[in-house]
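Below is a structure I'd like to ask you about.
Removed: one protein chain of the complex. Kept in place: all other protein chains.
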Amino acid sequence: MTKKEIEQLLTAVRSGALEVGDALEQIQEMPYKDLEYAKVDYHRELRNGFPEVIYSPGKSLEQIQGIVADMLKRTKGNILASRADEQVYAAIRELTGDAVYYKDARSVVVKRQEYPVSEDYIAVVTAGTSDIPVAEEAAVTAMVMGNAVRRLYDVGVAGIHRLLDNVEVINRARVIIVVAGMEGALASVVGGLTDKPVIAVPTSIGYGANFGGISALLGMLTSCASGIGVVNIDNGFGAACMASKINQL
Amino acid sequence: MTKKEIEQLLTAVRSGALEVGDALEQIQEMPYKDLEYAKVDYHRELRNGFPEVIYSPGKSLEQIQGIVADMLKRTKGNILASRADEQVYAAIRELTGDAVYYKDARSVVVKRQEYPVSEDYIAVVTAGTSDIPVAEEAAVTAMVMGNAVRRLYDVGVAGIHRLLDNVEVINRARVIIVVAGMEGALASVVGGLTDKPVIAVPTSIGYGANFGGISALLGMLTSCASGIGVVNIDNGFGAACMASKINQL
Amino acid sequence: MTKKEIEQLLTAVRSGALEVGDALEQIQEMPYKDLEYAKVDYHRELRNGFPEVIYSPGKSLEQIQGIVADMLKRTKGNILASRADEQVYAAIRELTGDAVYYKDARSVVVKRQEYPVSEDYIAVVTAGTSDIPVAEEAAVTAMVMGNAVRRLYDVGVAGIHRLLDNVEVINRARVIIVVAGMEGALASVVGGLTDKPVIAVPTSIGYGANFGGISALLGMLTSCASGIGVVNIDNGFGAACMASKINQL
Amino acid sequence: MTKKEIEQLLTAVRSGALEVGDALEQIQEMPYKDLEYAKVDYHRELRNGFPEVIYSPGKSLEQIQGIVADMLKRTKGNILASRADEQVYAAIRELTGDAVYYKDARSVVVKRQEYPVSEDYIAVVTAGTSDIPVAEEAAVTAMVMGNAVRRLYDVGVAGIHRLLDNVEVINRARVIIVVAGMEGALASVVGGLTDKPVIAVPTSIGYGANFGGISALLGMLTSCASGIGVVNIDNGFGAACMASKINQL
Amino acid sequence: MTKKEIEQLLTAVRSGALEVGDALEQIQEMPYKDLEYAKVDYHRELRNGFPEVIYSPGKSLEQIQGIVADMLKRTKGNILASRADEQVYAAIRELTGDAVYYKDARSVVVKRQEYPVSEDYIAVVTAGTSDIPVAEEAAVTAMVMGNAVRRLYDVGVAGIHRLLDNVEVINRARVIIVVAGMEGALASVVGGLTDKPVIAVPTSIGYGANFGGISALLGMLTSCASGIGVVNIDNGFGAACMASKINQL
Amino acid sequence: MTKKEIEQLLTAVRSGALEVGDALEQIQEMPYKDLEYAKVDYHRELRNGFPEVIYSPGKSLEQIQGIVADMLKRTKGNILASRADEQVYAAIRELTGDAVYYKDARSVVVKRQEYPVSEDYIAVVTAGTSDIPVAEEAAVTAMVMGNAVRRLYDVGVAGIHRLLDNVEVINRARVIIVVAGMEGALASVVGGLTDKPVIAVPTSIGYGANFGGISALLGMLTSCASGIGVVNIDNGFGAACMASKINQL
Amino acid sequence: MTKKEIEQLLTAVRSGALEVGDALEQIQEMPYKDLEYAKVDYHRELRNGFPEVIYSPGKSLEQIQGIVADMLKRTKGNILASRADEQVYAAIRELTGDAVYYKDARSVVVKRQEYPVSEDYIAVVTAGTSDIPVAEEAAVTAMVMGNAVRRLYDVGVAGIHRLLDNVEVINRARVIIVVAGMEGALASVVGGLTDKPVIAVPTSIGYGANFGGISALLGMLTSCASGIGVVNIDNGFGAACMASKINQL
Partner (left out) sequence: MTKKEIEQLLTAVRSGALEVGDALEQIQEMPYKDLEYAKVDYHRELRNGFPEVIYSPGKSLEQIQGIVADMLKRTKGNILASRADEQVYAAIRELTGDAVYYKDARSVVVKRQEYPVSEDYIAVVTAGTSDIPVAEEAAVTAMVMGNAVRRLYDVGVAGIHRLLDNVEVINRARVIIVVAGMEGALASVVGGLTDKPVIAVPTSIGYGANFGGISALLGMLTSCASGIGVVNIDNGFGAACMASKINQL
């Protein structure tokens, strides 16, 4: 509510055009106007097919069903339940036949709108096959959020010709998500090959001095290639959120 | 070189339109064609005013002068020497009167083109006044790379009204760089207020359990707000690189 | 025993009013008088309804039953068994029908006195729903120790309007316990909004760079808001102890 | 501004008792009303002699003089500059003869009000003599914030009789700040002797496996005594802030 | 493809001896010529009996069977599946009776060629009996890669005469792999006794301050004996790869 | 073999009193004479009732039975199997009725000699009841190695009068083993009360910032009391070994 | 004061043989009788030539002179100032010509009694020459505390024959202090060669993965040799304290 809007409201109260009670109601909600703006923005996202996301761990099947049932009524976009197992899928399946289970991605999508096909795609790249679950979480999340996605898997730097043979997938993307465990070197090599923003996801793939993903995390943070943003270990979801924000600018 | 271009070249050789020696020269450079593409892209950047960047530490003043002198001849864009002290400034000043020293940012710019003014700006936000040097490195780098920048400093979460009073600066930006030391909580709060990509820069500001920036780094990586990309501790330059890549999509 | 009391005792021995054997007994216990004071204080607490607390892990059901049975005879206040599972509850239930099981709080209370209702309450605030078990341990402990408690859950900084909408719960409390995992930023924001003492409990909620609660722990220790005391990771019990000591000043 | 106050304001506008312009001004400041409340509280503190605190590192002498000069005009309470060296003292001394330098505490106080004398004191206790600077920072800060303070220094657990001989200083305090380096065991022993809230300050005193205060920090966080709140390493100021909040409940 | 080979190709195209289409095909594969070289090298290795290695974890039994079936057709050398359990063995056994299971080494070998017997052997040495599984992984890998191996187990430094009694096994080797957990001191002692390259494998054997192999890892990296190369914790396979490369120089 | 003994041997060879073959045999074993001395010492220990110790983890029941059977034949002293579960006990029980299982200590002893009773005892002290298993491992090991032991359990510093009431147990010991988890402060307090050597055993008892025993380990290493030797986390066996070596000087 | 002594005192009061005032004085000091015992023990040490130790860092030269002057009057034994530089030496030298400066050991001794010569010596052993300062601190401290000392320096395991050639120095000692940096392997080898108690001192000698002594510290804590007690990094003084307590049993 701008200064001018408040002035108009007060003038309306004085003139009797607006009841004190109605004005009270409007002003009462004003304190967090800038924050309410975030809610407005959220509404916009719902209208645009950008769904609420349900993080499954720590929620009961009943809670998940409750949230999904409510969303089925209130929204028209795709619905995503992340880090979901087969039981979550079964629970959602009871509510709607539109539920699809992406096993690798550990994600359930209630698919009510087609995923977009576009040349403005997000590339999701992995170093090894073990990194694919995290990459799929990113890919499915990005698609559900309304982005085209191209996958390029198992192109780690130990056999760098695999990457170079497919460098066009990287160069034609608008944003690139690099998913890698162990030493995470793929992020540096990709970062050096492209002028597009790179989001790096360290994975906990590895053992010993990998320390649950620390080696990849530190490697990506200290990359010799500039302009790489890093998210938490195994956080495919977060990488897709950032990639989607960038792709939809 | 596409498949078609090679075919044309070979056909020209067969027809005698192209000498074997000339064809040899062209093909000889082809092996790293995809990598050469990165060089081509680099040329494009130079044409677009995107300068080479000189990382000053570990380079002698003579080396820096040599590089700058060469760039003055070869390029027309702004030139940036980062992490530069007064001596580096003096050395570059000897070569050109266009050199400007941004003390807070520890950056020397040979300013041969005006910084852009645009509504499509990068917001650079800090938690405290001690974070300003890192933020200025980001801001100056972003400007030199051809981006409009708006600063919003000292809006840390311990007095959150300072941030909320200025939330429009954040909401109207295309990309937001959040620079914060100590616990780095500002990144989470900003990330929750906006749907634009946020790049978080942990700083080494703090003492004790800050451990040279680790507390802010871990806080940003595990932020409860989604879609935040993190760069290395105190790496204002890297944040600006990524922000610029995003802003120029 | 003060200097004067000893003098009187000795005078009584000399005069024959006190037998040597009786004086011996009194003096024999004197050495740890200042420490005995702690015991006296403990007695006072029992009278005031402040119960012994049984930390369940590592104790057999028989041991727990033994302790509870003894307390049922010796005391009149509420009895708390913390970190208790269903089996502990069943074992205590065999002894008394007053046993109540707080599942979220993993706590069994033998409720023999009503919890207090008062305007001088301890606020227990969480960032997310996953932090609730730790918060409930704090809340139940605080109540059993004789404090009024108000809960404010799921008001993390990624949606800061949820916190600001409820800021009165915080401002009217005498002490605030903030329970947060991930980056723990809620402690800083609450600390900046209030002039009451804040006790921060980092939780192990999170993954990857959370490192079992380290990110929240370091974030709370290096908070940009002053006057925050931090307890161990997931230590809702300890936070309640300190809050109770403060609230009962 | 409560709901009722807004209603009265609007009624006054309608009745013409309040001009639209005046009402506008009042409402305009309302958006951050709950945050403004923090400002109001801050005003109250100034009235109560609770001073602004100037954290000296990273500020120029001119900046410090500017802030102090402004405070001398605007406030009547004591003024504190923390982590201040002799130069900061000299700079403030130029402005006012009331400046006092507490060398051990690295603190400058512009003393315009006497420190309180009261039985409701904060006890500041150290393990060794090397912990005294951190303890003095806490003691001076607490006094400037309007609290009575009693010191008990060099009573570490390696000679536990020194502590036990002085246990009354601890038992009669309302809050106890324990400052200890090395293994920080003093916090546990004091915590076991008292039913008052204990704030533990780990110091960086030690070498080798002390790791700059980590051994004391971890020791205090995992103390076997309940109800201890821990602040950052060497953070005497933060401990005093929390102790003052508690003491002034 | 050397410069000269390209020249000959182009000359053949001009003369009509080579069709444009055929030349196109050859040149098309040239870009990664240096990388193709790695593939050629791989072919050479297959001819020399150096097998593909299948890292079993994260692969389904079907996938493993698919890979082995393909290799049985395409190659003649030994085939190794590492980190394999009994189920992997059974799956491969279905395909060929040549499969052998080395339980300690957690390795399945399809043995189609005899292991070499030679005086140019790799010595595999362990500190304790618990280190044997890692050592066996190294030994079996080395044999499958075509190296003679001699084992020297349980010669840790707490009973150094066991090592000295067998020093000839070490001195006559071409390369020595030292496998040790706990403090890993055996690497230093062996390194001081020999002028042959030593590859040190820290194991996760130990508890407490071993921290999953960190104590041995750091000990080996900071060894007072020069010329020791360290691989990841428990990485017997990697040690054998390096030893084999050295032994086959 | 001393210089003089060699001289006598050579003289005997020259004189014909000793055959070349016999002399050869003696000299052949001489190289590790100093190490053989360790073996001799081992024999002495066996005679003195100091048994071989079998570390059970990682050994099959058959292997354990084999070792015990051999020791039953070859030695007359007590036999200790440490870190042993019920199954190990049953396996040894099959061989001899003298087997005793100390469940808390996770130790099986084949008791063929009475434990010593002496005023020269080793005191084993714990902070809490959860530390008792580690303490019992130390106590049983010490007894089996021929030392008198006195236990003093659950005397942690949070209730320091429990320790002070029993200070004589500590002061009359020859060596003191202090077993403590959490912050490990008991080692410092005991170290300050006695002039006898103190061996500190950090335990992994605790959670959160205990980090599996690190808080106690660092606390004990940086103790403000001098003359404390620390062993690995949970290493009751090692503490007993050192205490026994000291007690038997 | 034993129970019997108190009884006698009380009887004397009753009989009039002791005045109430005199009895009062005696009893008044009793509360910390067990702690007073520590003081008595301290007196005994002074009588036995065991000096007070002055830890120099953090003390002014005036403070050190004050302490030494007082000790010169009150005691007859040797006086030790540890971690002392040339200036401390000069300051003490002003007070007495008996002051000796051990530069390597960074120790000043006021030598008023000869160091003991005895077959019951403490062996101080180092891995390298860089470890000598820490070893000398141990050696001088041990001598000043009344122990005979034998040094064995630069016998690290990279050239193990140097150690084996001198194994008698180790075997004839009553206690062995092993001082080693880098990987600290010498402690394990010595521990395996002797049945005497070994005190291991990790030093901060090394770089990189030594991490200021952590590699040696962890190596010594996880040693494969049993019965090794570890002190803090670089803590030669603490090792000597423990060795002296053991040697004087």
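So that you can tell them apart, the chains are marked A, B, C, D, E, F and G in the order they are listed, and the count of residues begins at 1 in each.
Rule of thumb we're sticking to: contacts are C-beta pairs under 8 Å (C-beta built on N, C-alpha and C of every residue); 3 or more make two chains touch, one makes a residue touch a chain.
These numbers come from a predicted model, not from an experiment.
J.: Any idea which of G:Val53, G:Ala99 or G:Ile160 touches the chain not displayed?
T.: G:Ile160
J.: Which residue, A:Gly77, A:Gly128, A:Pro197 or A:Gly229, contacts the hidden chain when the whole complex is considered?
T.: Hidden-chain contact among the options goes to A:Gly128.
J.: Among G:Gln65, G:Ser130, G:Asn171 or G:Gln248, exactly one should touch the missing chain; which is it?
T.: Once the missing chain is taken into account, the touching residue is G:Ser130.
J.: For review purposes, identify every residue of subunit B that touches the missing chain, sorted by number.
T.: 31-32, 35-36, 38-39, 58-59, 202, 204, 212-213, 217, 232-235
J.: What residue numbers in subunit A mark contact with the hidden partner chain?
T.: These residues touch the chain not displayed: 127-128, 156-160, 182-185, 188-189, 191-193, 206, 208-211, 214-216, 218-226.
J.: List every residue of subunit F that touches the chain not included in the displayed model.
T.: Per the touch rule, subunit F residues meeting the hidden chain are 3, 6-7, 10-11, 13-14, 16, 20, 23-24, 27-28, 30-34.
Note that only the chains that are shown with their structure count from here on.
J.: If you take the chains that touch subunit D and keep only those that also touch subunit E, what is left?
T.: A, B, F, G
J.: With respect to inter-chain C-beta contacts, which pair, A-D or F-G, contains the greater number?
T.: F-G
J.: Pick the pair from E-G, D-G or B-E whose contact list overlaps the B-D contact list by over half.
T.: D-G
J.: Report the inter-centroid distance (CA atoms only) between subunit C and subunit E in whole Å.
T.: The separation of the two C-alpha centroids amounts to 57 Å.
J.: Using CA atom averages as chain centres, what separation in Å is found between subunit E and subunit F?
T.: A distance of 40 Å separates the two centres.
J.: Would you mind listing the residues of subunit A that make contact with two or more other chains?
T.: 31-32, 34-35, 38, 164, 217, 232
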